[in-house]
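One structure below.
One protein chain is absent from this view; the other protein chains keep their places.
As written, the chain order gives the labels A and B, with residue 1 at the start of each chain.
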Amino acid sequence: MTKLTINLGDKATIKSSDIILLFNALRSAGYSVIGPTIREGTIVYEELTSIDDLPVGWTDEQEGGSYRLKKRSDNAFFGYNVGPHSWKKFLFPPSLRLWNARKNGNNFQILPENNDTPKFAFIGVRACELHAMAVQDKVFMNGTYIDPVYKSRREHAFIVAVNCGQAGNTCFCTSMKTGPKVTSGYDLSLTEIIQDEIHYFLVEVGSEIGAEILNQIPHESAENKDIESADRIVEETAKNMGRTLDTNNLKELLYNNYDNPRWDDVANRCLSCSNCTMVCPTCFCTTVEDVTDLKGENSERWRKWDSCFTVDFSYIHGGSIRSTVRSRYRQWLTHKLATWIDQFGSSGCVGCGRCITWCPVAIDLTEEVSIIRLSNNNSESLSSDKSDFREKHNH
Amino acid sequence: MAHTLDNEFINPNSQIKSPPDKDPMLPCLFSVEQVKKETHDTFTFYLSPCENKISFPFQPGQFNMLYIFGNGEVPISISGNPSDEDRLVHTVRLVGPVTRAMKNLKRGDVLGVRGPFGNSWPVYEAIGNDVIVVAGGIGLAPLRPVLYKLLSQRDKYGKIVLLYGTRTPEDILFKRELEQLRSRFDLEVHVTVDRAQQSWKGNVGVVTRLIHKATFDPLNSIAVVCGPEVMMRFTALELEKHGVPSDRIYISMERNMKCAIGFCGHCQLGQTFICKDGPVFRYDFMHTYLTKREI
Partner (left out) sequence: MENLEKILAEHPFLQGLESHYLDLIVGCASNVKFDAGQFIFHEGEEANQFYVIRNGKVALEIFSPERGAIEIDTLEEGDVLGWSWLIPPYHWRFDARAVELTRAIALDGKCLRNKCEEDHDLGYQLLKRFAHIIEQRLQSTRLQLLDVYGTHS
């Protein structure tokens, strides 16, 4: 064996033509390989049957309410930004049977579900998406109760992260401090480097298992110039964020603006379609549905993704707590950017921009927040004028 | 508006942290021992575990998710005696599709139970204090375990006052028990109804009007209030007016719940999930949310 032994924390390079070997190594290690592929004009995450499924040479153009695929001038494997899917659909299935009940006279039995844990290898996980996983980890694995399905899928997953070589128009990970550089939570991370005719990857090893896999494919020790090239790519990406979000005192800002008139404005545009919650990589709400067969003898309980944008979501006998679109949008945004911090210790937003791109009416949370900030500043200066006046008046 | 999510601030010492030893989404089976009709729309179900030797310890204020085969699941607070761990008691008002289906439950029928979930009323914090229990309507059910607990250790508390308001004399829950409580010398009980015909000899008027009738030391009291949100709001204001500090008033919140373990998101209220941070909250923490519409 002439292969170099690589360890945790090491950096290496692999040829672009050898990416297929990474693919094969993961498959022979028993992983079901999940990665980007083109479906109905979008780049989504699905199980890949071969390396040919990757969207080689494709990129996307995104804006509020718009997404278009476009041919690239090169053969980049990962030359696109995040699409409508996120990895949560594998770790936190959109629909999951919890148990099955079987009737027997006036009695019944409950049969637990034996959920086998699929072993996923995720290829092409971006920095913002790793942060999104960390956010969901806090929801599902850090409290008194633990979601067993999420936990086992998460712990068995192999992660091949990718540093973003370009920023989308709706991206703002630099504002949320979640990217574009992958910093932790991966087994292997790749930076795709295309210089003239040379096309290769800088690989960083983030775990022992990552090292084991990399040791099965040809690689060379990374040189300084490779590392510098990779750094430059990420720096360039960071400079080209399509959006920004000022997070300074954001929690307090939203807590102080439950009655801001801007919520009415956004309510006039919002369709309450719940797209933003479905594409969001951190949104975790679910409902349960009981499905009973026609004979009424078998009943299954399913857990399904739900959205705080539905009227039913907050229903208690008599009516819904949040019956207006205004209150539902406010709930979503205030949860994501403010109450989340108090609940889980970090923002619920990772700056991936999906909710902006996939909003059919192009509502942009970065814009909504900056307008609320502006009106808050204006009214604050007004109220401080008023208190000045009162003080003077009283003297 | 000061917002800090500090569990101690919400409800000191009352967080129930019992790591589950089994899948919390999986119901246990209980069979109906007895059904008691309390009022035209409220029933008390006495349940015993189908598997022997399961005891069911709980704290006053905690709730269970009750599953009716093929109908679904609802959060219902426990209304029984916390010292009786072998039998589970739930008092249910039939207002939705699942609770209406409960009307058909008979002795021997089986239902699913997940729980107990949530935190408890401040029965330990209240030791050495006067305790004012204010219940509105079905809100008496989640407070009944508090009364059992207080009376089981009567000497540990100062004055105990129960103020109960409901819609009409026909809607009064636990009538016989209330009569027994009223005859005790170590407990002050006042009952009022919103409306009544002439045959009613008791009070007419809202429950807040009972507060001035009760004798307690406002600065050394703990008030526990449960009922419709509007009733709790008015009651807390009236208690404050009578000198009870807002950090000594506790209320129990209700929201939509699907999982009861903080995952489904339905019961979110501001910085909290009612199911795991509550349902019992200190009023000084909760009051900013109570006056915000549709939050």
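Going forward, contacts are C-beta pairs under 8 Å (C-beta built on N, C-alpha and C of every residue); 3 or more make two chains touch, one makes a residue touch a chain.
What you see is a predicted model; the values in this text were computed from it and never measured.
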{"item": "Contact residue for the chain not shown (choose from B:Pro24, B:Gly80, B:Pro142 or B:Gly227)", "value": "B:Gly227"}
{"item": "Among B:Glu125, B:Asp194 or B:Glu294, residue touching the chain not depicted", "value": "B:Asp194"}
{"item": "Touch with the omitted chain, as defined above, among B:Pro60, B:Gly137 or B:Gly270", "value": "B:Gly137"}
{"item": "Residue touching the undisplayed chain, where the options are B:Arg87, B:Lys156, B:Arg209 or B:Lys292", "value": "B:Arg209"}
{"item": "Subunit B residues touching the omitted chain (full complex)", "value": "41, 95, 136-138, 166-167, 171, 192, 194-198, 200-206, 208-209, 212-213, 227-228, 230-231, 234"}
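Basically, only the chains that are shown with their structure count from here on.
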{"item": "Whole-Å gap separating subunit A and subunit B, where each centre is the average of the chain's CA atoms", "value": "39"}
{"item": "Subunit A residues within the subunit B interface of the complex", "value": "98-99, 101, 103, 106-110, 112, 139-140, 143-145, 147-148, 251, 255-256, 258, 284-288, 290, 292, 296, 299, 301, 303, 306, 308, 313-318, 321-324, 326-327, 331, 335, 339, 342-343"}
{"item": "Residues on subunit B engaged by subunit A in the complex (per definition of touch)", "value": "1, 3-5, 17-20, 23-27, 29, 31, 50, 69-73, 95-96, 106, 108-110, 112, 254-256, 258-259, 261-266, 268, 270-273, 276, 292-295"}
